[in-house]
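What follows is an incomplete set of chains from the complex, kept in their original frame.
The letters A and B name the chains in turn, as written, and every chain counts its residues from 1.
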Amino acid sequence: MLDRLPREVIAMRVARELKDGDIVNLGLGIPSLCSQYVPEGRTILYHSESGVLNYGPMAEQGEEDDDLINASGQFLEPTPGMSFFHSADAFGMIRGGHIDVTVLGALQVSEKGDLSNWMLPSRGIGNVGGAMDLAVGAKRVIVAMEHKGRHGEPKVVSECSFPLTSPTCVSLIVTDIAVISVEQEGLILRETAPGWRLEDIQNETEPELIPANDLKEIEI
Amino acid sequence: MEKVFSSFDEAVSDIFDGAVIMVSGFGGTGGTAQNLIVALRDHGASNLTIISNTAGLASLMGFGTLPGHSAIDCGILIDNDQVGKLIASYPVSPSPSKINSFESHFREGKIGLELVPQGTLAERIRAGGAGIPAFFTPTGVGTELSEGKEVREFDGRSYIMETALKSDFALVKAHKADTLGNLSYKGTSQNFGAVMVRSSGISIVEVDEIVSPGQIESHLINTPALFVDRIVKR
């Protein structure tokens, strides 16, 4: 059985996509880990829809302040040059195209880059939160997730069967077995986890994957 | 012109059955008017419409709540059957196995829900306070949350029309107030409160400290006094 990449390595791979000076908003789960792995020498300013830009790492125990949280409710350290704003401005930044990259989790991503990440149909009710705004507003949407669901079902699908967050918004999918870019011609398999071949990944993927000319193993 | 109230109970005493109430806070305890919410629970007004980012994540699961602390949020009004309708972006627990009272009341058909993307919620509230009855937004286009909404293209991209939200009362937490009604907030605790005070008929603000005019330096005032009707010190 082939090894799947741990969550930290998915985050590490995504972090390499973040460029010096980028304004980045990280979603819950694997995305939230990315900030720990940004290559040295790059300054990233993190934005949270809780109303803060340029926040620091998670607060140490005993240093927590409930007036300084991220969108996941985690306590943050202050940083020099951090700024605060209310929710209408926080989302003006998002919707207005001022966020360079958002990294989001997903329940399903389609061949066309449609994203479903806010409601499990089996539950019949869900939390939309800021996901739709981020999916529509950020200049680049990267999905970081496990390649298949808890019951082995594919999450990279031909058509999303779950309620959409936004159509055609995802540009890159980074999973525990592959890096896939969403292009006009379809899903391009760019990188594979060590030992995984195209057909292994295709087996866990509903739409057809097109191997990149320079298909390679993920390098971290 | 007296804005300072001596008790939370007095500050909410005229909230009527069926009122539309905005409740500040992102989801954690920071920026949540915990004492005003308790006063409204004790007051007992019923059939309320609550406009809030969440249905109470701090009380449900300690979201944004200091370790070892307990939290009160608008969840207690739903627990207490005072809410007929919720307008929110994040109404249920993130975990399907942890059910809040909103979700169980919703399944029983006892409470209505208008689910709104968080940015649209904030912008609709801002619009309500800024005299803008409606605006177009790209958020939600092509999703089930845009069903029944007017869609229009601008420069080749599709947008949906959203309308302003206003309320009868807002229950808001700020850090400091001066006696004129100027407010300052701490850190990320402006969130919805700083917008809600603008679009409510009567804004009621719970603060850590009340000072004289001038004791909040002009450049530190986040909310100018004209948005604030009532102030109560914690």
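Note that in this section a contact is a pair of C-beta atoms (placed from the backbone, for glycine too) under 8 Å apart; a residue touches a chain by one contact, two chains touch by 3 or more.
Fair warning: this is a prediction, and the values are worked out from it, not measured in the lab.
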item	value
Full-complex stoichiometry, written in the displayed chain labels	A x2, B x2
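Here is the rule we use: only the chains that are shown with their structure count from here on.
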item	value
Computed distance of Cα centres, chain B from chain A, in Å	28
Chain A-facing residues of chain B, complex	26-31, 53, 57, 63-67, 69, 89-92, 94, 96, 103, 106, 113, 115-123, 125-126, 137-145, 175, 185-195, 222
Complex contact set, residues of chain A against chain B	28, 48-52, 61, 64-69, 71, 73, 75, 84-88, 90-92, 94-95, 120, 122-123, 125-133, 136-137, 163-167
